[in-house]
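Note that this complex is displayed minus one protein chain, with the remaining chains in position.
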């Protein structure tokens, strides 16, 4: 409207034509070029991203023959994602995100969600079937540098599917169906019995029934993945998670029980995570985590892949099986400094971890972590 | 110009300094950050993309020993592309698009086009040598969920090259030269005889000579690909397409004849596509397609790769050659609902297909398709 306004002001005799022209001229000279979406149906378009730089050092030890005795350290780009999201019309949102790493790029998540039905959103595309409290938390928001090994062991890979999610008062429900084969592959392989995995989630937010400085919630998730075979996208036949979170003032605690049956070995596996935290100041948070994973079958559990797994796996190239067991325990203590919430933060932590097999110690390790995380 | 205008108005005594300052202040407080191109030479920059989600189910049958008897179904991201296009100066346009899929990312097309010569555009980069009516139509605009097998069989992969295109009244011409080896590889391999493929296209738009509610066009394409060898980017020595399209009111029909000689086997292959359509309402379109492919040499033709090919190829891992033949026929009937033209649409269709070899039935199949397609 600038040019129009200037013309109006000239017409009304409040500024001179020369004044108007000088302003028009200088304006168009400096007019910046803004990036736009290509088509006018697009009502909103943002660019987003996250970058996570990470240091890790692990010092393992073991009595097992040939087991890891070497320390391992690295500095790496843990995650780097660039994405674009927006809406076509009022009610159709899209969100496409790319993994962009030195070793290659691919589609991390790519979804379209219809939000036009009251109380229910319908989505389609590649996303994560979610099981467990930590998996339900974005990697930009987790308060330990790595999720627990229990969380990782029960986690499902992102895959292509469809889902619906709805809220009714304090209750939230999600139901999804995903390709059950070929993790991170777009396409179901042509088996006799192509199959899907089903993800059901229910949450209850008790915060409205509690005093003002308290919040709490209870969450149940399951993935049903029957008729699985060797091309499985998810290693469990079925898995379950029951979790709760409670916050009062600067203190909070999360507990998570996970259990399920592996398709191969038919082992029953149980995981437990307990994670208390405390805000020393609004920007400084202390976090502890107890991480427990137990299998009723020996050699079905490994070690946290980042970073103990790299050291242990390396030596397993020899003849050591120190990285296989039936009982994992890990204790983590860390601190997070929130320079600007989850948009920019520095994290540090140390973990002591053990793996046993049939009651025998396999490997124990101390891991030291440091992280710089940003998003835009 | 806002600040300048405000200052002028103050100088001219029409608003007070306080009014001006309040407007300046509130403006800069809320100023959103807009994404811009890095350099001021860039006169335009847009972000664009397309996402295509697709369901397929195929039920094949055959009398051939060991041939497919299994049904196959999938839900997949058929295409997901993100791109940026713009112009340096008035006459130099660039357009870079990325394939972004769960299985990886790469450059789909990347072109620079000089539009400063009257009537002729000169381009350079990676794009598609085009042969055939359906290949000339973007995947966002095709009216069947998959292009015909005839179209796919004659299609050339995108490759790096140079081209010129011009228009003179109702006539349009395109001439291009492309790397003839190593499809989707950037670089010509160092053979004794590196070679190129040549693409020539001519179109005649008869619409100006027809009554107002009619439009029609005739199109001729060829790819000349002599001196080919085993690293060929395109499987034909030479190929030709003659096509026509005619629309009157809500009704339209496309016909396409394709023929050429394969480099290996030296088989002569002929394809025919006939595709009528009808708009029941401005948003609902019915489409039929007859798809025919014939070779004078047995075992040189296969089946539509999506989705029959996945089922048939799978069993061909055994000893069946039910997916090789010399005569393919397919009948497709579909409906498209245009929520917002080609920016957002839902498509459904069903196809009945047969493959014969030397007069014997190899495989017959029913395929059911569903698709959701958007672009921004």
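We call the chains A and B, going by the order they appear; numbering starts again at 1 in every chain.
Criterion: contacts are C-beta pairs under 8 Å (C-beta built on N, C-alpha and C of every residue); 3 or more make two chains touch, one makes a residue touch a chain.
Since this is a predicted model, take the numbers as computed values, not measurements.
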Sole residue of A:92, A:311 or A:365 that reaches the chain not shown, by the stated touch rule: A:311
Candidates A:75, A:251 or A:352 - the one touching the absent chain: A:75
Touching the absent chain when the full complex is considered, from B:17, B:41, B:65 or B:141: B:41
Hidden partner interface residues of subunit A, rising order: 1-2, 4-5, 8-9, 12, 14, 34-37, 40, 42-49, 51, 53, 70, 72-77, 80, 82, 85, 100-105, 310-311, 313-314, 340, 343-344, 372, 374-376
Positions on subunit B contacted by the hidden chain, ascending: 2, 5-6, 9, 14-15, 19, 23-24, 26-27, 32-39, 41-42, 45, 47, 84, 86, 88-89, 92, 94, 96, 98, 104-107, 110, 112, 124-126, 158-162, 179, 184-192, 194
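Keep this in mind: only the chains that are shown with their structure count from here on.
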Distance between the centres, which are taken as Cα means, of subunit B and subunit A, whole angstrom: 35
